[in-house]
Each structure stands twice: as C-alpha cells, then as structure tokens.
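Moving on to chain A:
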Amino acid sequence: MDSNDIIKPENLVYSKSKVLTDTVMHYCPGCSHGVVHKLLAEVIGDMDIQDKTIGISPVGCAVFAYKYIDIDWQQAAHGRAPALATATKRLYPDKYVFAYQGDGDLASIGTAEIIHACNRGENIVVIFINNAIYGMTGGQMAPTTLLGMKTATTPYGRKSELNGYPLKITELIAQLEGTCYVTRQSVQNPGSVRKAKKAIRKAFENSAQKKGTSFVEIVASCNSNWKMPPVKANKWMEENMFPFYPLGDIKDR
Partner candidate 1 sequence: MKEELIIAGFGGQGVLSMGKILAYSGIMQDKEVTWMPSYGPEMRGGTANVTVIISDKRISSPILQHCDTAIVLNQQSMDKFEPMVKKGGLLLYDPNGITRHPTRKDITVCSVEAADLANRMEMSKAFNMVVLGAYLKMKPILEKENVIKGLKKSLPERYHNLIPMNEKAIELGMKHVKEVI
Partner candidate 2 sequence: MAEKLLKKGNEAIALAAIRYGADGYFGYPITPQSEVMETLMEEMPWETTGMVVLQAESETSSINMLYGGACCGKKVMTSSSSPGISLMCEGISYMAGAELPCLLVNVIRGGPGLGTIQPAQGDYFQAVKGGGHGDYKIIVLAPASVQEMYDFVGLGFELAFKYRIPAMILSDGAIGQMMEKVELRDPVRRLTDEEIAQKYGHWATVGKQAGRKGNIISSLSLAASEMEAINLRLQEKYRTIEKNEIRFEKLLCEDAEYMLVAFGSSSRICESTVEIARQKGIRLGLLRPVTLFPFPSPAIQEMLPQLKGIMSVELNSGQMVEDVRLAVNGAVPVEFYGRMGGSIFSPEEVFSAFAQKFNL
C-alpha cells in the first residue's frame, strides 16, 4: 500500500477546515495561536456562518490572523478591537463579530475598551490569548507577566515594587454585568484543545442569542520569547501559569 491508497476519501478521518486558508502561518513552531485559529475556523465552519462572521485582528503576533481564517476582517489599532467590534455588531446585529486580542493589546493599552465593551454587554465574542509576554515586539513585560518572570524589560525578573502585579483581567471582566460567559482555557494537549473548542462554540452561540459578551481566555505559551523549547514551555506553563491563572469557567449564565 502506498500513500495514494491511504489518502482515498473513504479513509479520511480528519481534514483541515475549509474556513482556514492555505497560507503558511508565520507563527513560531509550538505557538498556541495556530491551534486557536484552527479552532475558530472549525467553529465557524461547523456553525456554517462563514458569510456572517466578521473578525477583528489586534496589534501583536495575531495581527495577521486575517491571512489564515477565510472571512471578512478588520485590522484594529493597538488595543481598540472591542471598539471596532462594538460598532460592527451594533450596525450588523445579526452577524457574528469577534475580537481576537493578546495580553498587551487587551489588558494593557486596551483596558478601557475591553472593560467598557464588556460592561455594555456588547453581543460579541472576545478571544483573549494570554502568554504573559509581548510576542511581536520581542519579549517585553506584559500586564500578565508573572512575578519573577524574566522578559526583555524585566531582565532580572518582574518585581512588584517596580512593575506592579500580574493582572487577572479575566476575573475582573467576570465581575461586569454585561458579560454572560467568562472562561479560561488552554490548548497544550488534545483534551484541553477539545474543551477550548467547546468554549469557543458556546461563545458564538451566546452571541446569536444576544445574551451579552462572551469572553474566552486561552492561557498560552510563547516558547520563543520564554526562550524554551516548545515541550518545556508547555510544561512551564502548566507548572507556573495554571496555578496563578486557573482553568475553567468563571461565569456562565
């Protein structure tokens, strides 16, 4: 049996979502972004809403998300994705609108926008990738960087006296009346990937039911800027990130 026999349609058990483009991703090997993109594309495909979904990409590593998921996209200024999503959803109440943001984008420069969009209960989905570091600019401290963690701007480790504390923005978001679903997930193994996909699907369904804002945090690794091989980065994440950023639903109503 050669490979041509194996790839016959009747033998197919898995295929790439049609909502993903064929463009080769620019993400580093081991990065979580690619997995989350795949899950988003699958959910959009499963729900058959490719023609009704508008994505907002951030400034950060995921700025080019628009190259990979085959839908209409808006590329926002740094931190402002929730403002774009607000207007888009209000002007097209029957479309699905999601903002895809990293920790610097969402929890630092864009704090006001995310808090107020969530507090207004905009019927949007927010995907929040938290890898505790600025990826695209080269590994500087993020608002979610753990105490003691070394980054390009905390070369001796983050110190609370100098840099303040890591920000649990998701817990803060859960306090807001406008949010209906706030959850923290990860994508480092098959089980967690399946759970994350369910969470994303639920968030999109909430948006159709106009229940308020759904907020999905993905605790992620950034092996390049953490300066670790991918497997070690995932292990480091489990041992250090998860105790501070515990997984699971924080709010579901």
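Simple rule for what comes next: contacts are C-beta pairs under 8 Å (C-beta built on N, C-alpha and C of every residue); 3 or more make two chains touch, one makes a residue touch a chain; residues count from 1.
Selection rule: all candidates are chains of the complex that A comes from, given by their letters.
These figures come from a predicted structure and were not determined experimentally.
J.: Determine, using the touch definition above, which of 1 or 2 touches chain A in the complex.
T.: Answer for chain A among the listed options: 2.
J.: Flag every residue of chain A that touches candidate 2 in the complex, lowest number first.
T.: Residues of chain A touching candidate 2: 50-54, 56-57, 63, 66, 70-77, 80, 83-88, 90-92, 95, 112-113, 115-116.
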